[in-house]
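Got a structure for you, questions after.
The complex appears here without one of its protein chains, the remainder shown in place.
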Amino acid sequence: MINIKSIKPLSDRVLIRPVSKEEKTESGIIIPDTAKEEKPQEGEVLSVGPGKLSESGERLPLGIKAGDKVMFRKYSPDELEVGKETLLIISESDILAIIG
Amino acid sequence: MINIKSIKPLSDRVLIRPVSKEEKTESGIIIPDTAKEEKPQEGEVLSVGPGKLSESGERLPLGIKAGDKVMFRKYSPDELEVGKETLLIISESDILAIIG
Amino acid sequence: MINIKSIKPLSDRVLIRPVSKEEKTESGIIIPDTAKEEKPQEGEVLSVGPGKLSESGERLPLGIKAGDKVMFRKYSPDELEVGKETLLIISESDILAIIG
Amino acid sequence: MINIKSIKPLSDRVLIRPVSKEEKTESGIIIPDTAKEEKPQEGEVLSVGPGKLSESGERLPLGIKAGDKVMFRKYSPDELEVGKETLLIISESDILAIIG
Amino acid sequence: MINIKSIKPLSDRVLIRPVSKEEKTESGIIIPDTAKEEKPQEGEVLSVGPGKLSESGERLPLGIKAGDKVMFRKYSPDELEVGKETLLIISESDILAIIG
Amino acid sequence: MINIKSIKPLSDRVLIRPVSKEEKTESGIIIPDTAKEEKPQEGEVLSVGPGKLSESGERLPLGIKAGDKVMFRKYSPDELEVGKETLLIISESDILAIIG
Partner (left out) sequence: MINIKSIKPLSDRVLIRPVSKEEKTESGIIIPDTAKEEKPQEGEVLSVGPGKLSESGERLPLGIKAGDKVMFRKYSPDELEVGKETLLIISESDILAIIG
């Protein structure tokens, strides 16, 4: 089985543990998956890549770090099943804001 | 709950509090949502990101700052529900002008 | 109400007051809106943005200034209603020529 | 009315007076407009813009000048009616060759 | 027959030996190929190219090396049949993370 | 009438005199125009432009010169009728190889 700590995202990618939320709306209606995906999600950054390579061969550092809580937009993230968890790998450009 | 002050937009993104307007037209007809979205909207800038990273690794500073009142074009902004408020995260390039 | 003088376009955007023209053709037929939009329009530049930011962080100055009379192509400009006037915000790249 | 001499194209745009040609083919058939537009046209350059702005803020000079006779490809040029003439504004990149 | 050791990927390409996985789901249903291709796959890097050529003529080195175990996204990789094995050639940009 | 020697292509464009070939296939069937256009054609370079302008304002010299025999791919070249000849103006990037 893959060890979470051994996962090193490449380039400007980031490993995210999504935060589950209460999925029922106020009226108690369950929001279907397609609707949820169009909203920003919360998650915790587990590890970050070294950054994209610039034309001059330098790594462009990321603006986030492991431990940051972030909002991101989930369209079709790459899902990694690690044990019973589903982690996500997304590009830093899909992260909207640090929220804590 | 997320604290507005702790939200730090990334890159050239901006956190906006949209200004509600009277939605009835002069004739009293309610403008449907799709029509409204095609018009520029007003909002207040709550916080701004550090700017995009240039190829040489420098942050390109934004031309707006927290407190600015702006006009922006809302197609499909990312909405954040913070308490009872709906805030928006948009890219600086979607902001048309500072209006006050 | 917004004060025209306080509107500061961002980046390479320009605030334009469109010049109304006689909309009847020689034969007296009214040209429908869709047809008109495909032709260049005249307008007066009210204010200009600071220019786009180059990769090295410099503002690239615009080639037009407030007071210029210009021809521009109007597809879907952003319209601002200021009092009874409809002003437009367009990118400098949509301006074809200075005509006076 | 607009004075031709006062029209200053922006960026890499060029003001062109198209040269009319005999529109009948050898067999005497009139070529419809859509067919004609797919062929290169002749014109005279009346004035040229200052050139595009490079990333370093320099104007990139045009390779043509007022007075040049040119071949260009007309898809959907911007037409300016100046008195009884129809002039065109096109980008230098739409000009194929200088022919005299 | 091609010798694996003699295969030298070009540019930022990477030669990968995909790791087969148990294809049955928990319920015992066989996942069809189209569904599997949308998930990240595991593989072992056999060799890497010299990197893309930058505008200044330098090779931009890859962030992975032969022997790395990686997760990648397989849409339509180029397949090489070498003996009884099917190897893949993919671009480094399709590799999500090093996992060991 | 246009004089061939006075035609000066702009940018990276090239004036070509296409070489006619036997149009019948082995079986004697005439290949229709659409089919022919998908194959590379031969031609003679009559004159070449000064090259594209780089971002720093330098002309990027062409790799071919007047007199070269070349293979090129003809999709929708711009045709110039000069007297009884049909010449072509194409971009250097559409030329595949010098063949003599």
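Annotations
Residue numbering begins at 1 within each chain, and the chains themselves are lettered A, B, C, D, E and F in the order written.
Everything that follows uses one rule, which is that a residue touches a chain if its C-beta (ideal position, glycine included) is under 8 Å from a C-beta of that chain, and two chains touch if they have at least 3 such contacts.
Remember, predicted model here, so these are calculated numbers, not experimental data.
Mapped onto chain E, the interface with the missing chain covers residues 2-3, 6-11, 13, 15, 49-50, 53, 55-57, 78-80, 89.
Mapped onto chain F, contacts with the missing chain fall at residues 39-40, 54-56, 58, 60-61, 63-64, 71, 73, 92-93, 95-100.
Here is the rule we use: only the chains that are shown with their structure count from here on.
Steps from chain E to chain F, minimised over paths through touching chains, total 5.
Of all residue numbers seen at the chain B-chain C contact, under half occur in both copies; the interface is built from largely non-matching residues.
Distance from the chain D centre to the chain E centre is 51 Å, each centre being the mean of its Cα atoms. With centres set at the average Cα position, the gap from chain C to chain D is 23 Å. Centre-to-centre, using mean CA coordinates, chain B is 41 Å away from chain E.
Looking at chain B, one finds that residues 55-56 touch two or more other chains. Arrangement of the chains shown, judged by which pairs touch: a linear chain-to-chain path with two open ends. Applying the touch definition to all chain combinations yields A-B, A-E, B-C, C-D, D-F.
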